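Taken from a larger complex, these chains appear in their original positions, while the remainder are omitted.
Labels run A and B following the written order; every chain starts at residue 1.
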């Protein structure tokens, strides 16, 4: 924020939703990939939420109706899980459960999941979280992404991404060296910090998506939820990197830092409004 | 045990089955959820068993016939895995392979898996292991459980749970701050210890179910198997908590403590017969 009062206000609101998350331990319904599921569940527990991985079509709709928030990630879809995604998105829409979408692999050669994502978008996720390539592709930009890696800088896709925001309470979050969070309400917020080691631990982005959902369970403000999630991740990754740059210990220390997070650490994360 | 001779006798039997587990490294057939599978396998290896995750219907029955024990967990069922559960339960029954059931989510809004569990119960698992909500629901008690969390205290469900025990060698294990193990042979055994951090690491309960199966591979006494598993977990969790309350290190130290377990540590776990 360039306005220090606004910044203080944001910190106050982040502190407030962090406390509410601890008190309510919201039930976060996750449909995620097989690579990420264990890490995502442990990350959600570490920040104080209650994860539930319900990814079959016979249960997903009902569960999304009673969950406090829903996170859908298209990392390793199969036929049944994809049906569950649609059911869950439908249940979330009917019950007004806030839900976030992490369109892993969108815009690459992986056409099936891109079509799945296109259909999921019709259920209006409150937050779309991805890397620059995925968000650029969603905005119609032709990417050359071979796989699931980031090949575009977040800065390149900011103007494209803005076109994706259709509702006032919707939000786009782009992960990278600097994270960018876009919304009509706050414009572009840039979050510094984090660690260059984050892309070297699998499922970091997937877990971040689920944490956005966890925070959205305790606030109606999608942007605030996304800021809280990204700021807590940036802080924890910075802490972890200071302890170890070796990847095994980095991952463990990251979980430690998430679980030992205190709301006053939000002030240590640098974020600026553009 | 209020009777010290009995207590000594139990410790002796626990020591004996622990040694047998180290010597035979029993092959434990697991059908478990995608969140837990890596952790469950590592826990089984840490205690000295040989895990094998065989969860497709074309292989599950044959494998359950040759395995030393079987553990079925309904955490993230899909159509094929559910068919594998039935096949495996059938194979285990035919070959008299001891098998345990961990009815994750039973009695919640997750109706499909509850029906699956009801069908699996007809194959007479030797141990049913769950949290208080799940066991209460199995005993016909109306729960308000929204998800997979525990909302009932184990004490509340003890009388209900007793009705579930139909055979002399059957056993119900209820996890919580105090674990309760119920059987006709021993009545109610309460195991103290463990750590309040256990519910903050995903798949802890799922792994405990698989460890019950591993111990059941080396004894016919279901209750003894359940006591050994719960006691070793309680000890390891206590050790881990003394090293670190940060969740990343807690999880790693828990695995360390399981792998460094010695049978004399059974004496350090407090258990009482009610």
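General observations
Here is the rule we use: a contact is a pair of C-beta atoms (placed from the backbone, for glycine too) under 8 Å apart; a residue touches a chain by one contact, two chains touch by 3 or more.
Just so we're clear, the structure is a prediction, and the values are computed from it rather than from any experiment.
The complex is a homo-oligomer: every protein chain shares one sequence, and counting across the whole structure file gives 3 copies, of which 2 are shown.
By our rule, only the chains that are shown with their structure count from here on.
One copy, chain A, sits rotated relative to the other, chain B; on C-alpha atoms the angle is 120 degrees to the nearest 5.
The mean-CA centres of chain A and chain B are about 34 angstrom from one another, to the nearest whole unit.
Of all residues in chain A, only 27, 34, 37-38, 41-42, 45-46, 50-56, 58-59, 62-63, 66-67, 80-81, 251-260 touch chain B in the complex they form. Chain B contributes residues 33-36, 38-39, 75-79, 109-113, 146-149, 199-203, 244, 246-249, 251-252 to its touches with chain A in the complex.
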